[in-house]
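Yeah, one chain of the complex is gone here, protein chain that is, but the others are all in their spots.
On to chain A.
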Amino acid sequence: METNIDSEDDFKYPSIFEFPPFFTKQINEQTWKSQLASWDSLILAYCQHYKVWKLSVGSTKNNSLENDLVDGLSGTSLNGSNGSDDVNSKLFANPRINRALKQETIKLIFEYMVEKGHAEWEKSSSKQQIFVYFKRPDEWATDIRRWVDSTGQTGSVLTFYEIAHGDLVASQDFAGIDDTILRKAIDNLVSKNQAVIIKASDNQIMGVKIL
């Protein structure tokens, strides 16, 4: 997987993305395991590149290959903040070879990623969306703590918004981090007694103090 993570250029798909069988669930167990691993690393690389925090199996509306392809061709922005449909049409379909993954196959890939610890179901009951962990919450926690330390903000109270979207974090990996993932990272720090969550009198979370 030769992808330049820091590049602002378009994501470079691996060569297997041009391989038609890549979009068909393989019957041979061994082949399928290998295919899953390929998808896993592709998804992680893609999400890291475009800062995609959440992926969904598919939209609730009729999500045919044709719609996906049209959406994909007409889409202008590759930013992860776009709807997951748009991401799916980029990530799980290749209009150049006219192939796309079926939703049930996407779901199987997600299950594999969850099993590997590379993702987590948003709701494990419905299994429709995953948080993509190209870095796990504890890794994010380490990153955030290092950033706080390096910028001399230790002991000061920071809001969640500041950590995720503040001007100072723009160059950081966790810029634009999903609220839920950020909360999981902070919870990780709290469990290690490295952070304290500051609550207002009405029990509203005001911010976090990294120690």
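Everything that follows uses one rule, which is that contacts are C-beta pairs under 8 Å (C-beta built on N, C-alpha and C of every residue); 3 or more make two chains touch, one makes a residue touch a chain; residues count from 1.
Simple rule for what comes next: contacts and distances are computed from a predicted model.
Chain not shown in the complex: UniProt lists it as "Vacuolar protein-sorting-associated protein 36", one of "Testis-expressed protein 10 homolog", "BOS complex subunit NCLN", "BOS complex subunit TMEM147" or "Vacuolar protein-sorting-associated protein 36".
Across the entire complex, the residue among A:16, A:114 or A:198 in touch with the chain not shown is A:16.
With the whole complex as reference, residues 16, 19-21, 23-28, 30-31, 34-35, 38, 99 of chain A touch the missing chain.
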